[in-house]
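First up is the structure itself, then whatever we jot down about it.
Excluded from the complex is one protein chain; the other protein chains are retained at their positions.
So, subunit A:
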């Protein structure tokens, strides 16, 4: 299959030009197995615009304690890529918004990157975020598998990423760019100061081809609004994982959780 932007749900979403997009991250297998689609469906009904489903890894370098612990719980519950793909076999019967998988390189490499991409496409996944799979490795070793399966690979940009590199990332991207609110691990609240404005403004002024979505540190409405002021939307991760941790009967309350942001 040749890459067909029109058939990728992410591309469709972004081509509509909507603003204030809200994406939610949660870890598959946390808090329990077989909850992935229930949570995804509830998030869609509550108004999430797209989703990131984490596949757990034992050594998640870019994650803070909340997401690390959710990964550990998921692993202890028996979650792995085979289990996840089995669960996701029914994804598209119940969920229509774009879905991304997010995780680290080693589980994907062990599954086989080509198989991983095929299987992800088969169950209706639209893109993949692998923070420790850098540009060079993606381009040299894996990009064809992504393209052949109509999957977007999402690159990260931090306040320290040089302009030339951002341009190159923009060239290689075909849905959106994941803009890190600050150079940090997940779960550190966004500092709503002038530096953030300067950074977001700098990126906005670059007039990139791909929309930017802000992640890391989006724990409340103020941070979400700040991100949306300059970008197409934002991603909430640790705050939602904490919600799942702290709420026994979490499905009915998801609408209220989403209401905290939009």
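For the reader, a short list of remarks on this structure follows.
Going forward, a residue touches a chain if its C-beta (ideal position, glycine included) is under 8 Å from a C-beta of that chain, and two chains touch if they have at least 3 such contacts; residues count from 1.
In this section, contacts and distances are computed from a predicted model.
The complex includes a chain that is not drawn, and of the options "Tryptophan synthase beta chain", "Helix-turn-helix domain-containing protein", "Ubiquinol cytochrome c oxidoreductase, cytochrome c1 FbcH" or "CidA/LrgA family protein" the UniProt name matching it is "Tryptophan synthase beta chain". In the complete complex, the residue from A:15, A:82, A:115 or A:144 that touches the missing chain is A:82.
Contact with the omitted chain, checked across A:107, A:124, A:220 or A:253, is made by A:107.
The chain omitted from view is touched by exactly one of A:11, A:35 or A:161, namely A:161.
Contact with the chain that does not appear here is found for just one residue of A:32, A:89 or A:183, A:183.
In the full complex, the hidden chain is touched by subunit A at residues 57-59, 61-62, 64, 68, 75, 80-82, 104-111, 131-134, 136-137, 155-158, 160-162, 165, 180, 183-185, 188.
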